[in-house]
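Every protein chain but one is kept in place in this view of the complex.
Note that the chains take the letters A, B and C in the order they are written out, and that residue 1 is the start of every chain.
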Amino acid sequence: ATFLSVLAASSASSAAQTDVFDDHPKHMKIPGVASELYGEPSKYESHVKRLPEHVYGSSIITAAFTPIDQLNGIITPAGLHFVVHHNGIPDIEPSDHEFKIHGLVHKPLKWSVESLLNYPMVSRVHFLECAGNSGPNVIADAPMDMTCGQIHGQISGSLWTGVPLKYLLDEVGIKPNGKWAMCEGADSGNHVRNIPLQKLYDDAIIALYQNGERIRPDQGYPMRLFVPGYEGNMNVKWLHRMEISDIPSQSKDEQSLYADITADERVKQYSFNMEVKSVITKPSGKQQLPMSGFYEISGFAWSGRGKVQKVEVSADGGKTWALAHLEGPIMSKSLTRFTIPWRWNGQKAIILSRAMDEYGNTQPTRQEWVSRYARYSHGHNNSINAWLVSNNGRVSNFYV
Amino acid sequence: ATFLSVLAASSASSAAQTDVFDDHPKHMKIPGVASELYGEPSKYESHVKRLPEHVYGSSIITAAFTPIDQLNGIITPAGLHFVVHHNGIPDIEPSDHEFKIHGLVHKPLKWSVESLLNYPMVSRVHFLECAGNSGPNVIADAPMDMTCGQIHGQISGSLWTGVPLKYLLDEVGIKPNGKWAMCEGADSGNHVRNIPLQKLYDDAIIALYQNGERIRPDQGYPMRLFVPGYEGNMNVKWLHRMEISDIPSQSKDEQSLYADITADERVKQYSFNMEVKSVITKPSGKQQLPMSGFYEISGFAWSGRGKVQKVEVSADGGKTWALAHLEGPIMSKSLTRFTIPWRWNGQKAIILSRAMDEYGNTQPTRQEWVSRYARYSHGHNNSINAWLVSNNGRVSNFYV
Amino acid sequence: FDEIQTNSGKTLEQKEIDSWSITVYPNGRNLPEGSGNALQGERIYQDKCLMCHGPNGEQGVAPRLAGELGYPEWSNHPLLALTVGAWPHATSIFDYIRRAMPHQSPKTLSNSDVYALTAYILSLNDLIEKSTEMNRETLSNIVMPYKTKSYNAWEVEEQGRLNVIEPPQE
Partner (left out) sequence: FDEIQTNSGKTLEQKEIDSWSITVYPNGRNLPEGSGNALQGERIYQDKCLMCHGPNGEQGVAPRLAGELGYPEWSNHPLLALTVGAWPHATSIFDYIRRAMPHQSPKTLSNSDVYALTAYILSLNDLIEKSTEMNRETLSNIVMPYKTKSYNAWEVEEQGRLNVIEPPQE
């Protein structure tokens, strides 16, 4: 007998209940439900979703941002990791996918998904940021009233596990004149980015797992390239081919979309690193402080070049700054959470954060950043961000 | 116009296709689909699910293990975190839940979920392990042929973010004779565990986020207690009440289920720490090595007392041992991934791992462990685990 | 910027504390009014408990309520090697039944029902007579046979400290 069979009989049980349980809510009186085989968030959190964006009105190009203002810590659940797809998410059967290296190599080789799963792997916590993240704050002349996720949500953090590229490059044997790898995805647009072999030898991996489980279709299943600290677009999803070359192939995205246009209208190509940056997620745009009193200011900082060294926070529009607490572990090219206690006195306040990385790199002001680029150029914005807290506790996007 | 409207017209496009694309699979020719607002794993990974267990044939008590052999890294996706629920998963509206502290305190207080969300928080990567994990390997006289997840899958790792208990304990003010906290959940059985205040002041948190997002119903939504390194059952889910006391209340689970019975049949209560342990997840039970050659042995180690100091691996049944590589970051009371390259010569091999923590604690052999406890007692098994690789590459559970 | 000292907790009134305080302590603290004996308990048991816990607290699919530690003849399930008969504290039986049983409809028993069921389980374990009344007073005086065979590892092995072994020097 299992309890399933006695359930009906027993629910017609005694009603001689003692008074002490009168105030106890229903969920303390009725047994709960069983676990799902693959769990899901609470239905009371169903507002926490990716924030979709439309690009060129295309139904194929899809972008969706991470609601970073609704989250905490330095890991983004895979289901909420931001995505930008120029050709949609392909449906790839693992048996229908091979990874190939050819070009300036001694032995062109290919690997099945299965064989790479048996390869030696590393696991690293890294951020991934789209070059276009925080674009609205340099494009718009006046600050737009949006949430932190809507403005800055093209950043996420994950534990990425996979095979270091260096093993595979050694297996094929690079010829002396090989300097670049043309990295191609198996999506319908065969997305291409060219990456210096130096970087691939340094810390790039073929990522097979994200946050412990196999990467999902929207992250490149069955495999993606991961180049820590480099702009999101270079982390080629559905990676299926690398052609080793002496020169970059100059792909579509390297001509315009992921190039920056300088103030004097030169086309700056191949700026790979996402530079040191920080953003306060709490409190942030469109949030509401219920009353004056004690709060925590919390956010994260990161640098595509290495570790975050320090984060400073100002609550008076940048006049004075205080050192925030860095919540460890502080890892290279990873989100680093910072916190600082704050007593809000119920008056208008302007809160800002600025980060420095281990190389001493700092964030420019918005004004400095904007002066460097053409008015419409908006990639790689790592300038200092600010939020205005009004005297009624409403938080909104602000330019200092 | 959006592209949606031109899709139909255009798919009737030219068929004058060039030869070069003949061998390209369908997914490189047809645009992919858009992103989901809350993403999901690949349909080709649908076998990667929690492994449900039946306890007393109850439909209310539900347990489901993490398929750790299918995963990698040190983070478990929340949807695959192991669960054990004695009274099912309650459906709790956040507005229907308060956290209360009373008993031996100066000012009994309560907090709404909303107000705790505005409190200062910390984020820590920690393991969570059920006291009953790996039970089959001490209960069964001969090794059972099961997967690593089926035997050892009551362990998971997450980034937990929440409010340190110490702030709340200071807010209520503990009276001098307060030594224990009776911690109660808001499930239908009002689960209770008693915890020394020392621990709560040290590193316990009210966890509000897991792996970045709000904790899910099956992890205690809207809040759970997290006591790093202590047995899973003490991390009271749906936490709603703490009563500060001079003595523990001696709850049901403290009488039997989570007590260990010693070899001389004494009832050992209140052994909180999950001791140092390790398990090889790859290769592991029921897996198959396709052919002799180069492999990576990979697994994780942990200790409820602090950091993992070292892990040694043997491939000859324990005759010789080699130091495994520890994949950082090495964090206190956290899963720590270890890896070691291995050349399988196609002959029978017995692989084992043993860990040491920063205090010098080590894992007992199975024989040592079993000699300490009553034959049916199976909680807190941290003995050394082994896998047998047969000469045809079949991997199975093994006792050394 | 300030030091961290939180202060948003709201006062919890005595009335509220009373309404939530269902936890009973081994010294009898917080045991409620009411009483019952094993004869009364047996009837309730047959109606509401026997289907899962079996006749005389044995041979059910649910935990054993009587007997000694060790595999019973009729099962080699490790969870059924355990038994309420080996619980160190009798108050825990009352506390648990009141909050959690019957499994599928908890918190539906009156305090006197719970006393009666506790008395019945104690009588199944030969610890009291069937007619002995259990209440606040008498229940707290029961000494369970395994009381002296139980020990608190936190106090005995850990010396009531977070770390018996000193952290290693860096």
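Simple rule for what comes next: a residue touches a chain if its C-beta (ideal position, glycine included) is under 8 Å from a C-beta of that chain, and two chains touch if they have at least 3 such contacts.
The shown structure was predicted, so the numbers you read here are calculated from the model rather than taken from an experiment.
In terms of the touch definition stated at the top, the absent chain reaches A, B within the entire complex. Screening A:C130, A:I174 or A:V192 against the full complex identifies A:V192 as the residue touching the chain left out.
The hidden chain makes contact, of the residues A:P120, A:G293 or A:G393, with A:P120. Among A:I75, A:I89 or A:M182, only A:M182 touches the chain left out of the display. If you put the missing chain back, the residues of chain B touching it would be 1-3, 6-7, 9-11, 13-18, 20-24, 28-29, 31, 293-294, 313, 315, 322, 340-343. The missing chain lies against chain A, touching residues 55-58, 60, 86-87, 100-102, 107-112, 115, 118-120, 135, 139, 167-168, 170-172, 182, 184, 188-190, 192, 196, 198-199, 202, 241, 243, 245, 247, 249-252, 254-257, 259, 261, 265-272, 305-306, 358-361, 374-378.
The working rule: only the chains that are shown with their structure count from here on.
Put simply, the chain closest to the centre of the protein, by Cα centroids, is B.
With each centre defined as the average position of its C-alpha atoms, the distance from chain A to chain C rounds to 48 Å. Centroid to centroid, with C-alpha atoms defining each point, chain B and chain C lie 28 Å apart.
Mean C-alpha position of chain A lies 25 Å from that of chain B.
Counting only residues that touch two or more partner chains, chain A has 1-3, 7, 28-29, 31, 341.
Within chain C, contacts with two or more other chains are made by residues 4-8, 20, 22, 52, 61, 103-104, 106-107.
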